[in-house]
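A single protein chain has been omitted; all remaining protein chains appear in their positions.
Chain nomenclature is as follows: A and B, assigned in order of appearance, with residue numbering initiated at 1 for each chain independently.
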Amino acid sequence: MPNQDDIINAHEDDLVSEYTTLNLGPTHPATHGIFQNVLTMDGERIVDAVQTVGYIHRAFEKIAERRPYYQITPLTDRLNYCSSPINNMGWHMTVEKLLGVELPKRAQYMRVIIMELARISDHLVCNMVIGVDTGALTGFTYMFQWREKIYDIFEHICGSRLTSNIGRIGGLERDFNDEVYKKLRAFLKEFPKSFQEFSNLLERNRIFFDRVVGTGPITAERALQYGFTGPNLRAAGVDYDVRVMHPYSSYEDFDFIIPVGTKGDTYDRFMVRQQEIQESLKIIHQALENLPQGKFFADVPEFYLPPKQDVYNNMEALIWHFKIVMGETDVPKGEVYHSVEGGNGELGFYLVSDGGRAPFRLHFRRPCFIFYQAYPEMIRGGMLSDAILTMSSMNVIAGELDG
Amino acid sequence: MSTDLITREKESRVKIVKGPEGIEGPGFMATSFDKVVGLARANSLWPLPFATSCCGIEFMATMGSNYDLARFGSERMSFSPRQADILLVAGTIAKKMGPVLKQVYLQMAEPRWVLSIGACASSGGIFDTYSVLQGIDRVIPVDVYVPGCPPRPEQIIDGLIQIQNLVKNESLRRRNSPEYKALLEQYGIQ
Partner (left out) sequence: MAELSNIFVLDELKSAFPEDILMQEEPYGLLTIVLKAGRLRDVLKFLSAHPDIQAQFLTDLCGSHYPDNKDGELCMVYHMYSMTKNYRIRIKCFIPISNPVIASISDLFPAANWQERETFDFYGVLFEGHPNLTRIMNVEEMDYFPLRKEYPLEDGSRTDKTDNYFGR
(Lines give C-alpha, C1' and ligand atoms only; values in the text may rest on other atoms or scores of the structure.)
Protein backbone atom coordinates (compact mmCIF):
# COMPACT_ATOMS: atom_id res chain seq x y z
CA MET A 1 0.00 0.00 0.00
CA PRO A 2 1.43 3.45 -0.80
CA ASN A 3 2.68 5.45 2.13
CA GLN A 4 0.16 8.03 3.26
CA ASP A 5 2.80 10.73 3.33
CA ASP A 6 3.50 10.06 -0.34
CA ILE A 7 -0.15 10.50 -1.15
CA ILE A 8 -0.41 13.78 0.70
CA ASN A 9 2.90 15.08 -0.62
CA ALA A 10 2.15 14.08 -4.19
CA HIS A 11 -0.97 16.15 -4.16
CA GLU A 12 0.32 19.17 -2.29
CA ASP A 13 1.74 20.59 -5.50
CA ASP A 14 -1.03 19.41 -7.72
CA LEU A 15 -3.39 22.36 -7.92
CA VAL A 16 -5.98 20.48 -9.89
CA SER A 17 -6.72 17.69 -7.43
CA GLU A 18 -8.80 18.37 -4.37
CA TYR A 19 -9.82 16.42 -1.36
CA THR A 20 -13.45 15.57 -0.95
CA THR A 21 -15.25 15.23 2.31
CA LEU A 22 -17.44 12.22 2.83
CA ASN A 23 -19.69 11.84 5.79
CA LEU A 24 -19.84 8.24 6.95
CA GLY A 25 -22.72 9.40 9.00
CA PRO A 26 -24.26 8.14 12.16
CA THR A 27 -26.87 6.15 10.29
CA HIS A 28 -25.10 4.00 7.81
CA PRO A 29 -25.98 0.48 6.84
CA ALA A 30 -22.52 -0.85 7.23
CA THR A 31 -21.45 0.80 10.45
CA HIS A 32 -22.65 -1.47 13.18
CA GLY A 33 -23.71 1.03 15.68
CA ILE A 34 -23.99 4.77 15.50
CA PHE A 35 -20.79 6.69 15.24
CA GLN A 36 -19.86 9.26 12.72
CA ASN A 37 -16.71 9.61 10.69
CA VAL A 38 -16.13 12.58 8.45
CA LEU A 39 -13.59 11.32 5.95
CA THR A 40 -11.29 13.44 3.88
CA MET A 41 -10.79 11.51 0.71
CA ASP A 42 -8.50 11.74 -2.22
CA GLY A 43 -10.60 9.95 -4.78
CA GLU A 44 -11.12 6.55 -3.28
CA ARG A 45 -8.24 6.77 -0.81
CA ILE A 46 -8.74 8.07 2.67
CA VAL A 47 -6.50 10.84 3.83
CA ASP A 48 -7.93 11.57 7.24
CA ALA A 49 -10.94 10.95 9.43
CA VAL A 50 -12.59 12.98 12.15
CA GLN A 51 -14.72 10.97 14.51
CA THR A 52 -17.77 11.87 16.51
CA VAL A 53 -19.04 9.52 19.16
CA GLY A 54 -21.56 9.87 21.91
CA TYR A 55 -24.68 9.30 19.89
CA ILE A 56 -25.85 6.73 22.38
CA HIS A 57 -24.43 8.16 25.56
CA ARG A 58 -26.62 6.83 28.33
CA ALA A 59 -24.67 8.09 31.33
CA PHE A 60 -24.04 4.68 32.90
CA GLU A 61 -21.55 6.07 35.36
CA LYS A 62 -23.99 8.64 36.68
CA ILE A 63 -26.80 6.08 36.92
CA ALA A 64 -24.50 3.77 38.85
CA GLU A 65 -24.10 6.35 41.60
CA ARG A 66 -27.82 6.14 42.29
CA ARG A 67 -28.42 2.41 42.20
CA PRO A 68 -27.65 -0.22 44.83
CA TYR A 69 -25.00 -2.77 43.93
CA TYR A 70 -27.35 -5.51 42.82
CA GLN A 71 -29.28 -3.12 40.57
CA ILE A 72 -26.17 -2.19 38.59
CA THR A 73 -25.98 -5.65 37.01
CA PRO A 74 -28.69 -4.92 34.39
CA LEU A 75 -26.77 -1.75 33.61
CA THR A 76 -23.57 -3.64 32.91
CA ASP A 77 -25.55 -5.89 30.55
CA ARG A 78 -26.00 -3.00 28.21
CA LEU A 79 -22.32 -2.25 27.82
CA ASN A 80 -21.16 -4.88 25.37
CA TYR A 81 -24.57 -6.31 24.70
CA CYS A 82 -23.34 -9.05 22.41
CA SER A 83 -21.68 -10.79 25.35
CA SER A 84 -23.54 -9.43 28.33
CA PRO A 85 -22.88 -12.34 30.74
CA ILE A 86 -19.19 -11.44 30.74
CA ASN A 87 -20.02 -7.92 31.86
CA ASN A 88 -22.33 -9.23 34.57
CA MET A 89 -19.72 -11.61 35.92
CA GLY A 90 -17.05 -8.93 35.82
CA TRP A 91 -19.22 -6.63 37.90
CA HIS A 92 -20.04 -9.33 40.41
CA MET A 93 -16.38 -10.20 40.74
CA THR A 94 -15.53 -6.56 41.36
CA VAL A 95 -18.04 -6.31 44.18
CA GLU A 96 -16.90 -9.65 45.57
CA LYS A 97 -13.34 -8.35 45.57
CA LEU A 98 -14.50 -5.28 47.49
CA LEU A 99 -16.40 -7.41 49.99
CA GLY A 100 -13.70 -10.05 50.26
CA VAL A 101 -16.00 -12.90 49.23
CA GLU A 102 -14.53 -16.09 47.85
CA LEU A 103 -16.73 -18.32 45.73
CA PRO A 104 -16.84 -22.13 45.83
CA LYS A 105 -15.27 -23.91 42.90
CA ARG A 106 -18.56 -25.02 41.42
CA ALA A 107 -19.82 -21.48 41.14
CA GLN A 108 -16.56 -20.39 39.54
CA TYR A 109 -16.69 -23.17 36.97
CA MET A 110 -20.32 -22.38 36.17
CA ARG A 111 -19.33 -18.76 35.65
CA VAL A 112 -16.54 -19.84 33.30
CA ILE A 113 -18.95 -21.88 31.20
CA ILE A 114 -21.36 -18.96 30.93
CA MET A 115 -18.61 -16.46 30.10
CA GLU A 116 -17.09 -18.63 27.41
CA LEU A 117 -20.48 -19.18 25.81
CA ALA A 118 -20.95 -15.44 25.73
CA ARG A 119 -17.50 -15.01 24.22
CA ILE A 120 -18.35 -17.50 21.47
CA SER A 121 -21.55 -15.65 20.65
CA ASP A 122 -19.74 -12.30 20.54
CA HIS A 123 -16.95 -13.51 18.28
CA LEU A 124 -19.50 -15.30 16.10
CA VAL A 125 -21.48 -12.17 15.46
CA CYS A 126 -18.32 -10.18 14.74
CA ASN A 127 -17.04 -12.69 12.23
CA MET A 128 -20.44 -13.13 10.60
CA VAL A 129 -20.63 -9.40 10.16
CA ILE A 130 -17.15 -9.24 8.62
CA GLY A 131 -18.43 -11.81 6.15
CA VAL A 132 -21.55 -9.75 5.44
CA ASP A 133 -19.49 -6.63 4.85
CA THR A 134 -17.43 -8.39 2.24
CA GLY A 135 -20.62 -9.60 0.62
CA ALA A 136 -20.78 -13.12 2.00
CA LEU A 137 -24.28 -13.18 3.42
CA THR A 138 -24.43 -16.97 3.62
CA GLY A 139 -22.20 -17.11 6.67
CA PHE A 140 -24.61 -14.87 8.55
CA THR A 141 -27.67 -16.93 7.70
CA TYR A 142 -25.98 -20.20 8.59
CA MET A 143 -24.34 -19.20 11.84
CA PHE A 144 -27.04 -17.09 13.41
CA GLN A 145 -28.91 -20.20 14.43
CA TRP A 146 -25.99 -21.09 16.72
CA ARG A 147 -26.39 -17.79 18.43
CA GLU A 148 -30.04 -18.75 18.87
CA LYS A 149 -28.93 -22.02 20.46
CA ILE A 150 -26.72 -20.10 22.86
CA TYR A 151 -29.68 -17.83 23.59
CA ASP A 152 -31.67 -20.99 24.41
CA ILE A 153 -29.06 -22.03 26.94
CA PHE A 154 -29.04 -18.57 28.51
CA GLU A 155 -32.81 -18.67 28.71
CA HIS A 156 -32.67 -21.85 30.74
CA ILE A 157 -30.04 -20.37 33.03
CA CYS A 158 -31.46 -16.96 33.66
CA GLY A 159 -34.65 -16.39 31.70
CA SER A 160 -33.63 -13.92 29.08
CA ARG A 161 -31.78 -14.09 25.80
CA LEU A 162 -29.68 -11.08 25.19
CA THR A 163 -29.40 -8.81 28.20
CA SER A 164 -29.00 -11.60 30.63
CA ASN A 165 -28.49 -10.18 34.15
CA ILE A 166 -27.03 -13.54 35.13
CA GLY A 167 -25.85 -14.26 38.62
CA ARG A 168 -25.77 -12.62 41.98
CA ILE A 169 -23.15 -10.98 44.09
CA GLY A 170 -21.80 -14.08 45.75
CA GLY A 171 -22.58 -16.71 43.15
CA LEU A 172 -25.38 -17.59 40.81
CA GLU A 173 -29.09 -17.44 41.48
CA ARG A 174 -29.87 -21.04 40.62
CA ASP A 175 -28.07 -24.20 39.71
CA PHE A 176 -27.91 -25.53 36.19
CA ASN A 177 -30.92 -27.73 35.59
CA ASP A 178 -30.98 -30.84 33.39
CA GLU A 179 -32.09 -28.92 30.32
CA VAL A 180 -28.99 -26.78 30.52
CA TYR A 181 -26.69 -29.80 30.60
CA LYS A 182 -28.58 -31.41 27.73
CA LYS A 183 -28.42 -28.30 25.59
CA LEU A 184 -24.78 -27.64 26.45
CA ARG A 185 -23.77 -31.13 25.42
CA ALA A 186 -25.81 -30.89 22.23
CA PHE A 187 -24.19 -27.55 21.47
CA LEU A 188 -20.68 -28.87 22.07
CA LYS A 189 -21.40 -31.82 19.84
CA GLU A 190 -23.03 -30.08 16.88
CA PHE A 191 -21.48 -26.64 16.79
CA PRO A 192 -17.95 -27.63 15.68
CA LYS A 193 -19.22 -29.25 12.49
CA SER A 194 -21.27 -26.24 11.49
CA PHE A 195 -18.48 -23.90 12.48
CA GLN A 196 -16.18 -25.87 10.22
CA GLU A 197 -18.53 -25.10 7.32
CA PHE A 198 -18.34 -21.40 8.12
CA SER A 199 -14.56 -21.58 8.33
CA ASN A 200 -14.37 -23.38 5.02
CA LEU A 201 -16.47 -20.66 3.46
CA LEU A 202 -14.18 -17.81 4.41
CA GLU A 203 -10.84 -18.75 5.88
CA ARG A 204 -9.11 -19.84 2.69
CA ASN A 205 -11.35 -18.05 0.25
CA ARG A 206 -9.41 -16.20 -2.44
CA ILE A 207 -11.93 -13.38 -2.74
CA PHE A 208 -12.07 -12.92 1.02
CA PHE A 209 -8.28 -12.82 1.15
CA ASP A 210 -8.11 -10.08 -1.44
CA ARG A 211 -10.53 -8.03 0.58
CA VAL A 212 -9.15 -8.43 4.06
CA VAL A 213 -5.45 -9.17 3.96
CA GLY A 214 -3.54 -5.95 4.53
CA THR A 215 -6.53 -3.77 5.35
CA GLY A 216 -6.49 -1.63 8.45
CA PRO A 217 -3.15 -2.77 9.84
CA ILE A 218 -1.68 -1.60 13.09
CA THR A 219 1.70 -2.40 14.55
CA ALA A 220 2.08 -3.86 18.00
CA GLU A 221 3.85 -0.74 19.35
CA ARG A 222 1.13 1.62 18.18
CA ALA A 223 -1.54 -0.76 19.44
CA LEU A 224 0.03 -0.78 22.89
CA GLN A 225 0.34 2.99 22.90
CA TYR A 226 -3.31 3.28 22.01
CA GLY A 227 -4.29 1.01 24.87
CA PHE A 228 -5.54 -1.85 22.73
CA THR A 229 -6.50 -5.03 24.49
CA GLY A 230 -8.30 -8.17 23.49
CA PRO A 231 -8.47 -9.74 20.04
CA ASN A 232 -7.39 -6.51 18.34
CA LEU A 233 -4.16 -6.44 20.33
CA ARG A 234 -3.58 -10.15 19.92
CA ALA A 235 -3.97 -9.78 16.17
CA ALA A 236 -1.14 -7.24 16.27
CA GLY A 237 1.12 -9.76 17.96
CA VAL A 238 0.98 -9.14 21.70
CA ASP A 239 -0.27 -12.06 23.75
CA TYR A 240 -1.96 -10.17 26.55
CA ASP A 241 -5.06 -11.88 27.89
CA VAL A 242 -6.52 -10.94 31.25
CA ARG A 243 -7.56 -14.54 31.82
CA VAL A 244 -3.93 -15.57 31.86
CA MET A 245 -2.13 -12.55 33.29
CA HIS A 246 -4.59 -11.88 36.12
CA PRO A 247 -6.51 -15.13 36.46
CA TYR A 248 -9.96 -14.85 37.95
CA SER A 249 -12.72 -17.36 38.59
CA SER A 250 -10.44 -20.42 38.30
CA TYR A 251 -9.21 -19.73 34.79
CA GLU A 252 -5.81 -21.01 35.90
CA ASP A 253 -7.29 -24.52 36.06
CA PHE A 254 -7.99 -24.63 32.35
CA ASP A 255 -5.70 -25.43 29.50
CA PHE A 256 -6.06 -23.14 26.50
CA ILE A 257 -3.81 -21.27 24.12
CA ILE A 258 -3.92 -17.61 23.19
CA PRO A 259 -3.99 -17.18 19.41
CA VAL A 260 -1.81 -14.34 18.19
CA GLY A 261 -1.57 -12.69 14.79
CA THR A 262 1.32 -10.95 13.08
CA LYS A 263 0.29 -7.88 11.15
CA GLY A 264 -2.76 -6.64 12.99
CA ASP A 265 -4.83 -6.38 9.83
CA THR A 266 -8.43 -7.42 9.31
CA TYR A 267 -7.54 -10.97 8.37
CA ASP A 268 -5.56 -11.42 11.58
CA ARG A 269 -8.41 -10.08 13.66
CA PHE A 270 -10.82 -12.41 11.91
CA MET A 271 -8.57 -15.42 12.40
CA VAL A 272 -7.82 -14.60 16.03
CA ARG A 273 -11.53 -14.57 16.74
CA GLN A 274 -12.04 -17.83 14.85
CA GLN A 275 -9.33 -19.48 16.90
CA GLU A 276 -10.67 -18.03 20.12
CA ILE A 277 -14.02 -19.63 19.43
CA GLN A 278 -12.25 -22.98 19.21
CA GLU A 279 -10.37 -22.28 22.43
CA SER A 280 -13.57 -21.29 24.20
CA LEU A 281 -15.15 -24.57 23.14
CA LYS A 282 -12.18 -26.36 24.69
CA ILE A 283 -12.60 -24.45 27.92
CA ILE A 284 -16.32 -25.19 28.12
CA HIS A 285 -15.56 -28.85 27.52
CA GLN A 286 -13.01 -28.94 30.31
CA ALA A 287 -15.25 -27.04 32.69
CA LEU A 288 -18.21 -29.31 32.00
CA GLU A 289 -16.18 -32.48 32.42
CA ASN A 290 -14.63 -31.35 35.67
CA LEU A 291 -17.59 -29.46 37.15
CA PRO A 292 -17.19 -30.05 40.88
CA GLN A 293 -20.08 -30.79 43.18
CA GLY A 294 -20.95 -28.26 45.76
CA LYS A 295 -22.83 -25.06 46.24
CA PHE A 296 -23.37 -22.49 43.56
CA PHE A 297 -23.11 -19.55 45.93
CA ALA A 298 -20.80 -18.34 48.64
CA ASP A 299 -21.84 -18.62 52.26
CA VAL A 300 -22.27 -14.89 52.83
CA PRO A 301 -25.85 -14.29 53.88
CA GLU A 302 -25.21 -10.60 54.35
CA PHE A 303 -24.49 -10.06 50.65
CA TYR A 304 -25.99 -12.95 48.74
CA LEU A 305 -29.71 -12.53 48.13
CA PRO A 306 -31.38 -15.72 49.42
CA PRO A 307 -33.52 -17.85 47.10
CA LYS A 308 -37.13 -16.77 46.95
CA GLN A 309 -38.62 -19.94 48.43
CA ASP A 310 -36.48 -19.36 51.52
CA VAL A 311 -37.50 -15.73 51.69
CA TYR A 312 -41.15 -16.70 51.77
CA ASN A 313 -40.77 -19.52 54.28
CA ASN A 314 -37.79 -18.79 56.48
CA MET A 315 -37.65 -15.85 58.89
CA GLU A 316 -33.89 -15.45 58.78
CA ALA A 317 -33.79 -15.42 55.00
CA LEU A 318 -36.55 -12.81 54.98
CA ILE A 319 -34.57 -10.57 57.29
CA TRP A 320 -31.39 -10.93 55.27
CA HIS A 321 -33.31 -10.22 52.08
CA PHE A 322 -34.76 -7.08 53.62
CA LYS A 323 -31.40 -5.89 54.87
CA ILE A 324 -29.64 -6.44 51.57
CA VAL A 325 -32.34 -4.79 49.48
CA MET A 326 -32.73 -1.81 51.76
CA GLY A 327 -28.98 -1.38 52.04
CA GLU A 328 -28.63 -2.03 55.75
CA THR A 329 -25.62 -4.31 55.36
CA ASP A 330 -22.13 -3.01 56.02
CA VAL A 331 -20.27 -2.55 52.81
CA PRO A 332 -16.59 -1.82 53.42
CA LYS A 333 -15.20 1.52 52.31
CA GLY A 334 -12.45 1.42 49.76
CA GLU A 335 -11.56 1.43 46.13
CA VAL A 336 -11.00 -1.56 43.93
CA TYR A 337 -10.14 -2.12 40.29
CA HIS A 338 -10.97 -5.44 38.73
CA SER A 339 -10.89 -6.43 35.10
CA VAL A 340 -12.11 -9.35 33.05
CA GLU A 341 -11.42 -10.40 29.50
CA GLY A 342 -14.49 -9.17 27.68
CA GLY A 343 -15.35 -9.88 24.09
CA ASN A 344 -13.30 -6.89 22.99
CA GLY A 345 -10.58 -6.74 25.54
CA GLU A 346 -9.92 -5.79 29.12
CA LEU A 347 -13.19 -4.65 30.62
CA GLY A 348 -12.29 -2.95 33.86
CA PHE A 349 -14.41 -1.73 36.76
CA TYR A 350 -13.05 0.96 39.06
CA LEU A 351 -15.30 1.03 42.08
CA VAL A 352 -15.06 3.49 44.95
CA SER A 353 -17.29 2.68 47.87
CA ASP A 354 -18.11 5.00 50.74
CA GLY A 355 -19.95 2.37 52.76
CA GLY A 356 -23.34 3.30 51.37
CA ARG A 357 -25.95 1.44 49.44
CA ALA A 358 -24.79 2.69 46.06
CA PRO A 359 -21.22 3.12 44.83
CA PHE A 360 -19.62 6.50 45.38
CA ARG A 361 -17.98 6.28 41.99
CA LEU A 362 -18.06 3.59 39.37
CA HIS A 363 -16.02 3.87 36.24
CA PHE A 364 -16.08 1.34 33.42
CA ARG A 365 -12.87 0.87 31.52
CA ARG A 366 -14.48 0.20 28.20
CA PRO A 367 -12.16 -1.41 25.64
CA CYS A 368 -14.11 -0.23 22.61
CA PHE A 369 -13.86 3.41 23.64
CA ILE A 370 -10.13 3.16 24.01
CA PHE A 371 -9.20 1.34 20.88
CA TYR A 372 -11.60 3.17 18.61
CA GLN A 373 -9.31 6.20 18.91
CA ALA A 374 -6.84 4.43 16.66
CA TYR A 375 -9.33 4.06 13.82
CA PRO A 376 -8.23 7.09 11.75
CA GLU A 377 -4.66 5.89 11.87
CA MET A 378 -5.66 2.42 10.78
CA ILE A 379 -7.65 3.50 7.74
CA ARG A 380 -5.33 6.21 6.48
CA GLY A 381 -4.15 5.44 2.97
CA GLY A 382 -6.68 2.72 2.45
CA MET A 383 -9.84 2.71 0.44
CA LEU A 384 -13.35 3.41 1.60
CA SER A 385 -14.51 -0.19 1.50
CA ASP A 386 -11.47 -1.17 3.53
CA ALA A 387 -12.45 1.40 6.13
CA ILE A 388 -15.82 -0.30 6.49
CA LEU A 389 -14.15 -3.67 6.89
CA THR A 390 -11.69 -2.35 9.43
CA MET A 391 -14.49 -0.96 11.51
CA SER A 392 -16.47 -4.16 11.51
CA SER A 393 -13.41 -6.27 12.25
CA MET A 394 -12.57 -4.15 15.27
CA ASN A 395 -15.97 -5.11 16.68
CA VAL A 396 -16.92 -1.69 17.91
CA ILE A 397 -20.10 -2.05 19.93
CA ALA A 398 -21.90 1.25 20.35
CA GLY A 399 -23.11 0.51 23.86
CA GLU A 400 -19.57 0.02 25.08
CA LEU A 401 -18.21 2.91 23.05
CA ASP A 402 -20.43 5.52 24.57
CA GLY A 403 -21.58 4.06 27.85
CA MET B 1 -59.68 -37.45 0.68
CA SER B 2 -62.45 -36.39 -1.66
CA THR B 3 -61.75 -35.28 -5.15
CA ASP B 4 -64.19 -32.41 -5.02
CA LEU B 5 -62.17 -29.15 -4.94
CA ILE B 6 -64.39 -27.29 -2.51
CA THR B 7 -64.60 -30.01 0.13
CA ARG B 8 -60.87 -30.64 -0.22
CA GLU B 9 -60.23 -27.01 0.63
CA LYS B 10 -62.38 -27.36 3.73
CA GLU B 11 -60.47 -30.44 4.90
CA SER B 12 -56.98 -29.09 4.35
CA ARG B 13 -55.09 -27.58 7.24
CA VAL B 14 -53.68 -24.83 5.10
CA LYS B 15 -55.55 -21.62 5.78
CA ILE B 16 -55.99 -19.37 2.83
CA VAL B 17 -56.42 -15.75 3.79
CA LYS B 18 -59.74 -14.29 2.87
CA GLY B 19 -59.53 -11.71 0.18
CA PRO B 20 -61.16 -8.31 0.48
CA GLU B 21 -64.91 -8.07 0.08
CA GLY B 22 -66.09 -7.26 -3.34
CA ILE B 23 -68.08 -8.41 -6.27
CA GLU B 24 -66.67 -11.45 -7.97
CA GLY B 25 -67.31 -12.97 -11.26
CA PRO B 26 -65.58 -15.19 -13.77
CA GLY B 27 -62.14 -13.65 -14.29
CA PHE B 28 -62.76 -10.41 -12.41
CA MET B 29 -63.19 -9.00 -8.98
CA ALA B 30 -64.46 -5.53 -8.15
CA THR B 31 -63.59 -4.03 -4.83
CA SER B 32 -62.75 -0.65 -3.48
CA PHE B 33 -59.37 0.90 -4.17
CA ASP B 34 -58.61 1.36 -0.47
CA LYS B 35 -58.72 -2.33 0.20
CA VAL B 36 -56.50 -3.37 -2.67
CA VAL B 37 -53.93 -0.70 -2.03
CA GLY B 38 -54.02 -1.45 1.68
CA LEU B 39 -53.47 -5.13 1.02
CA ALA B 40 -50.58 -4.47 -1.33
CA ARG B 41 -48.91 -2.02 1.02
CA ALA B 42 -49.36 -4.14 4.11
CA ASN B 43 -47.72 -7.17 2.62
CA SER B 44 -44.72 -5.42 1.21
CA LEU B 45 -43.55 -3.05 3.90
CA TRP B 46 -39.88 -2.31 3.37
CA PRO B 47 -38.34 -1.41 6.70
CA LEU B 48 -35.55 0.99 7.48
CA PRO B 49 -33.78 -0.57 10.45
CA PHE B 50 -32.65 2.26 12.64
CA ALA B 51 -30.89 0.04 15.13
CA THR B 52 -28.83 1.74 17.76
CA SER B 53 -28.24 -0.69 20.61
CA CYS B 54 -29.26 -4.00 22.15
CA CYS B 55 -32.66 -4.05 20.50
CA GLY B 56 -30.74 -3.90 17.24
CA ILE B 57 -29.25 -7.31 17.97
CA GLU B 58 -32.69 -8.74 18.68
CA PHE B 59 -33.80 -7.14 15.44
CA MET B 60 -30.94 -8.93 13.70
CA ALA B 61 -32.24 -12.15 15.25
CA THR B 62 -35.70 -11.37 13.90
CA MET B 63 -34.24 -10.87 10.46
CA GLY B 64 -32.31 -14.12 10.71
CA SER B 65 -33.59 -17.45 9.55
CA ASN B 66 -35.11 -18.59 12.84
CA TYR B 67 -37.70 -15.83 13.18
CA ASP B 68 -37.65 -14.70 9.59
CA LEU B 69 -39.17 -11.27 9.15
CA ALA B 70 -38.99 -11.52 5.39
CA ARG B 71 -41.99 -13.80 5.21
CA PHE B 72 -44.16 -10.87 6.26
CA GLY B 73 -43.14 -8.89 3.25
CA SER B 74 -40.13 -7.12 4.71
CA GLU B 75 -37.80 -8.83 2.34
CA ARG B 76 -35.53 -5.92 1.55
CA MET B 77 -34.06 -3.93 4.37
CA SER B 78 -33.71 -0.53 2.87
CA PHE B 79 -31.14 1.69 4.46
CA SER B 80 -32.09 4.62 2.39
CA PRO B 81 -35.05 6.56 3.78
CA ARG B 82 -36.26 7.39 0.30
CA GLN B 83 -36.94 3.74 -0.42
CA ALA B 84 -38.44 2.66 2.86
CA ASP B 85 -42.01 2.46 4.06
CA ILE B 86 -41.57 1.87 7.73
CA LEU B 87 -39.00 3.20 10.14
CA LEU B 88 -38.06 0.62 12.75
CA VAL B 89 -36.41 2.41 15.62
CA ALA B 90 -34.72 -0.14 17.84
CA GLY B 91 -32.58 0.99 20.72
CA THR B 92 -31.88 4.00 22.85
CA ILE B 93 -32.07 7.37 21.17
CA ALA B 94 -29.90 9.92 22.94
CA LYS B 95 -30.53 13.62 22.72
CA LYS B 96 -27.53 13.88 20.41
CA MET B 97 -29.19 11.43 18.04
CA GLY B 98 -32.64 13.02 18.11
CA PRO B 99 -32.05 15.49 15.26
CA VAL B 100 -30.55 12.72 13.13
CA LEU B 101 -33.63 10.56 13.70
CA LYS B 102 -35.90 13.44 12.79
CA GLN B 103 -33.89 14.09 9.66
CA VAL B 104 -34.20 10.46 8.59
CA TYR B 105 -37.95 10.55 9.24
CA LEU B 106 -38.33 13.72 7.20
CA GLN B 107 -36.54 12.14 4.29
CA MET B 108 -39.00 9.29 4.09
CA ALA B 109 -41.76 9.63 1.54
CA GLU B 110 -45.42 9.34 2.46
CA PRO B 111 -47.02 6.96 3.36
CA ARG B 112 -44.66 6.13 6.16
CA TRP B 113 -45.13 4.38 9.47
CA VAL B 114 -42.96 4.19 12.56
CA LEU B 115 -42.49 1.17 14.79
CA SER B 116 -40.75 1.87 18.05
CA ILE B 117 -39.04 -1.28 19.27
CA GLY B 118 -37.98 -1.66 22.86
CA ALA B 119 -38.44 0.25 26.05
CA CYS B 120 -35.74 2.80 25.30
CA ALA B 121 -37.23 3.91 22.02
CA SER B 122 -40.76 3.94 23.42
CA SER B 123 -40.13 5.84 26.60
CA GLY B 124 -36.47 6.10 27.47
CA GLY B 125 -36.45 2.69 29.12
CA ILE B 126 -34.27 2.21 32.16
CA PHE B 127 -32.21 5.26 31.21
CA ASP B 128 -34.00 8.11 32.88
CA THR B 129 -31.01 10.40 32.48
CA TYR B 130 -30.08 13.81 31.23
CA SER B 131 -28.73 12.52 27.96
CA VAL B 132 -31.41 10.12 26.76
CA LEU B 133 -34.50 11.15 24.84
CA GLN B 134 -37.44 9.86 26.85
CA GLY B 135 -39.17 8.21 23.96
CA ILE B 136 -38.94 8.91 20.26
CA ASP B 137 -42.48 10.23 20.25
CA ARG B 138 -40.96 13.45 21.47
CA VAL B 139 -39.54 14.05 18.01
CA ILE B 140 -41.52 11.96 15.55
CA PRO B 141 -45.05 10.52 15.49
CA VAL B 142 -45.11 6.81 16.29
CA ASP B 143 -47.64 4.25 15.15
CA VAL B 144 -46.92 1.14 17.18
CA TYR B 145 -44.83 0.67 20.32
CA VAL B 146 -43.28 -2.70 21.14
CA PRO B 147 -42.29 -2.88 24.80
CA GLY B 148 -39.54 -5.10 26.11
CA CYS B 149 -35.94 -4.89 27.06
CA PRO B 150 -35.16 -6.26 24.57
CA PRO B 151 -38.42 -7.58 23.15
CA ARG B 152 -38.36 -11.14 21.93
CA PRO B 153 -38.41 -11.56 18.15
CA GLU B 154 -41.98 -12.81 18.39
CA GLN B 155 -42.95 -9.50 19.96
CA ILE B 156 -41.26 -7.56 17.19
CA ILE B 157 -43.12 -9.63 14.62
CA ASP B 158 -46.34 -8.94 16.51
CA GLY B 159 -45.57 -5.24 16.32
CA LEU B 160 -45.08 -5.53 12.60
CA ILE B 161 -48.39 -7.36 12.25
CA GLN B 162 -50.11 -4.54 14.16
CA ILE B 163 -48.61 -2.10 11.69
CA GLN B 164 -49.86 -4.30 8.88
CA ASN B 165 -53.36 -4.09 10.32
CA LEU B 166 -53.06 -0.32 10.50
CA VAL B 167 -51.86 -0.20 6.91
CA LYS B 168 -54.59 -2.48 5.61
CA ASN B 169 -57.32 -0.40 7.16
CA GLU B 170 -55.93 3.03 6.44
CA SER B 171 -57.97 5.35 4.33
CA LEU B 172 -56.27 6.63 1.21
CA ARG B 173 -57.11 10.17 2.20
CA ARG B 174 -55.53 9.99 5.61
CA ARG B 175 -52.26 11.64 4.70
CA ASN B 176 -54.04 14.70 3.39
CA SER B 177 -56.54 14.99 6.19
CA PRO B 178 -56.47 17.92 8.64
CA GLU B 179 -55.99 15.60 11.62
CA TYR B 180 -52.82 14.19 10.15
CA LYS B 181 -51.57 17.63 9.31
CA ALA B 182 -52.28 18.71 12.88
CA LEU B 183 -50.33 15.71 14.14
CA LEU B 184 -47.32 16.66 12.07
CA GLU B 185 -47.66 20.29 13.16
CA GLN B 186 -47.26 19.15 16.76
CA TYR B 187 -43.83 17.84 15.90
CA GLY B 188 -42.92 20.83 13.83
CA ILE B 189 -42.95 18.86 10.60
CA GLN B 190 -44.44 20.53 7.57
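By definition in this document, a contact is a pair of C-beta atoms (placed from the backbone, for glycine too) under 8 Å apart; a residue touches a chain by one contact, two chains touch by 3 or more.
Bear in mind the structure is a predicted one, so any value in this text is a computation, not a measurement.
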Displayed chains in contact with the omitted chain are A, B
Touching the hidden chain, out of A:Ile166, A:Val238 or A:Ile397, is A:Val238
Out of A:Leu224, A:Ile258 or A:Met383, only one touches the absent chain, namely A:Leu224
Contacting the left-out chain: of A:Leu24, A:Ile46 or A:Ile63, that is A:Ile63
Touch with the missing chain holds, among A:Gly54, A:Pro68, A:Gly214 or A:Pro307, for A:Gly54
Omitted-chain footprint on subunit B covers residues 95-96, 128-131, 134
Note that subunit A touches the chain not displayed via residues 53-54, 57, 59, 61-63, 65-66, 97-98, 222, 224-227, 238, 240, 245-246, 334-337, 339, 346, 348, 350, 352, 361, 363, 365, 369-370, 372-374, 402
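Rule of thumb we're sticking to: only the chains that are shown with their structure count from here on.
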Per the C-alpha means, the centres of subunit A and subunit B lie apart by a whole-Å value of 32
In their shared complex, subunit B is touched by residues of subunit A numbered 25-29, 33-34, 54-59, 62-63, 74-75, 77-78, 81-82, 125, 140-141, 144-145, 147-148, 151, 161-163, 398-399, 402
Subunit B residues touching subunit A in their complex are 50, 52-54, 57-58, 60-61, 64-66, 77, 79, 91-92, 94, 96-97, 100, 104, 126-127, 129-132, 149-150, 152
